[in-house]
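Below you'll find the structure I mean.
Removed: one protein chain of the complex. Kept in place: all other protein chains.
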Amino acid sequence: MSTATLEAPAKSPMSTSVSETPARTRATNRTIKVSIKRQASPESKAATETFEIPYRPNMNITSLLGEIALNPTTVTGVDTTPISYDANCLEEICGSCAMLINGKAMMACSALVDKLMGPNGDGAITLAPLSKFPVVRDLAVDRSVLFENLKKVKAWVPIDGTYDLGPAPRQFPQVQEQRYPLSNCISCTICMEVCPQFNEATGFVGAATIAQAKLFNMDPAGAVLKPDRLRALAGDGGVQECSFSQNCVQACPKQLPLTEAISDMGRDVFVQQVKDFFTR
Amino acid sequence: MATAAPPAPASNPTLRGVQPLRAGQGHSYFWRRLHSLTGLIPIGGFLIEHILSNYEAVNGPLAYAQQVKFLNGLPLVRVLEWAFIFIPLLYHALYGVFIAIRGRSNVNVYPWAGNWSYYMQRVTGYIAFAYIVQHVWRQRFSGVSLPEHPGAAFAKVQHELHNPWMLAIYVIAMVATCWHFAYGVWLFAAKWGITPGEKARRNFGYACAAVGTGLCALGLVGMYAFINPKYANAPADVMPEQQPGIVLPAPSVAPPNSVNPSAAIRN
Partner (left out) sequence: MAAATTPRIIVVGGGLAGLSAVIKIAEAGGKVDLFSIVPVKRSHSVCAQGGINAAKNLKGEGDDVLKHFDDTVYGGDFLANQTPVKQMTAQGPAIIDLLDRMGVPFNRTPEGLLDFRRFGGTLYHRTAFAGATAGQQLLYALDEQVRRYESEGKVTKYEGWEFMSAVLGSKGEARGICAMNLRSMETQTFPCDAVIICTGGNGAIFGKSTNSVVCTGSAQSALYQQGAYYANGEFIQVHPTAIPGEDKLRLMSESARGEGGRVWVPRDKLDKRAAASIPEGDRWYFLEERYPKYGNLVPRDIATREIFKVVYEDEMGIDGQPMVYLDVSHLSPERQNKLEGILEIYEKFVGDDPRKVPMKIFPGVHYTMGGLWVDFEQQTNIPGVFAAGEADYSIHGANRLGANSLLSCIYGGFVAGPNAMAYAKALPAQEGDGGHAAELARQKQKNQALLNNKGTQNPFKIWRELGETMTKHATIVRYNPGLDEADAKIVELLDRYRDVNLSDKSQWANTSFAFTRQLYNMLEMARLMVKGARLRDESRGAHYKPDFPNREDKEFLKTTKASFVDGAPKITFEEVDTSFIAPRPRVYTSS
């Protein structure tokens, strides 16, 4: 989805009579140069287009893309199309807008232009789609593999039904404090993008899914599927493919304890495999 | 009444790109974990033994020869050598290459410490592999056969290390191998869930770094013994030939021209 931007809260009729507050952020003559790797369809060739956008303070990458939609003309004056990209909440919680910003995987909504432009404000910005996922168009990629993986590890609590069965078992705050951070995963797939092991050769499942398996193994009722999840994670592309580059935990915008989850799952998977070897 | 619905078109067209987890299928888990384990036991164990044994060279050609002889005198030594050194090493090396070629290092984009270590583990793995191939060939399977002539060991190595190129290769390989081993131990603990916590991993990292550095230092000091002018021009053989299955007592008198201090003390 593309989105355009509005100025700071428009004044109400009251305000016009009462005060003259400088609600509008002042535009300067500075501009921002953005080069964007574009691709019209999954099959077509990629090409780079460069845009020049008037600078305003506190802009983020999604507002830059919104500005381009308002006036889709390249720096050389060629009329083009608005950029396709995924975005929804714009506050780094829906996980949609992951892309490569200056080569690095980041969330476009929380990537602030002032920071990207460097201390002198003269840096350039490049945007490209995530490199490990099939491009749909421009900056939009298909990340459905993550949702498929969540199915494979049965990332859910198999409740009996939605009818009223009273409260869940009590849970000490310490358990909640361990589970909550894992439950903050926004499925942005940045941990997968930055992982050297996540690629077509290994078919690695990626840190996000492993962390979710741990989350549900820790739930008192979710633990009923723990052996299933651990067996799934011992399949090709499972936890063993992790080589502990630890990029995931560095790049995760939500600071999930991903390496800890991988480590824990590594142990649990091993124990399960040994158990299975002797009992199945 | 329900409408007879036509089959829904696939909402998710066939996935391209990285495929989903093959839950519970395949055997890569076993092979990958075996690779991890062989790196520690027996290869890691052998590496320690090897470096410690080589350190005997510090005590001169005869002491070194005695160590070589002792090792070759172990029961079923050929079986041990193949079962616990050559085969695991070959597996670890080949599967390691398989792992390395399937990774897509991106340290150029994300130059973080862990990522550098990931990259270095592969680089050092390649170095160690190439080195070990030539090392095993030149020192074990060609030239004087050391199992039969343990007394020739010191001179054989000394001859090798007098070539400055070879010396450089040995030094690089020593550093690379020790790094590969120490980081491998750290990885082992992390991946097998022995050190899941951030703190545990950090502390264990220090421990591994200390062990790796220590091991490397031992190895380099041991190596220096061969080029130490003190032992220059060591005799070609300091022991009689060892017959298979027969273990001769070690000579108690140093051969003529020997400067072996330990032998001198025994006298």
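Labels A and B are assigned to the chains in the order they are written; within every chain, residues are numbered from 1.
Heads up, the rule we're going with is that contacts are C-beta pairs under 8 Å (C-beta built on N, C-alpha and C of every residue); 3 or more make two chains touch, one makes a residue touch a chain.
Note that this is a predicted model, so its numbers are computed, not measured.
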Among the options A:K104, A:K151 or A:R267, the absent chain makes contact with A:K151
Contact with the hidden chain (one of A:A124, A:A168, A:A201 or A:V271):
A:A168
Write the list of chain A residues that the hidden chain touches.
1-15, 18-19, 21-23, 25, 40-41, 56, 58-60, 62-63, 66, 69-72, 79-82, 84-96, 109-110, 112, 136-138, 140, 143-144, 147, 150-151, 154-159, 161-162, 164-168, 170-173, 175-176, 179-180, 183-184, 186-187, 215-216, 219, 221-222
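Note that only the chains that are shown with their structure count from here on.
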Can you work out the whole-Å distance between the CA centroids of chain A and chain B?
40
Residues of chain B that touch chain A when the two form their complex
12, 15-29, 32-33, 99, 101-106, 109-110, 112-115, 117-118, 121, 187, 190-198, 201
Listed in rising order, chain A residues that touch chain B in their complex are 42, 103-104, 132-134, 142, 144-145, 148-149, 151-153, 192, 194, 196-205, 209, 231-247, 250-251, 257, 259-260, 262-270, 273
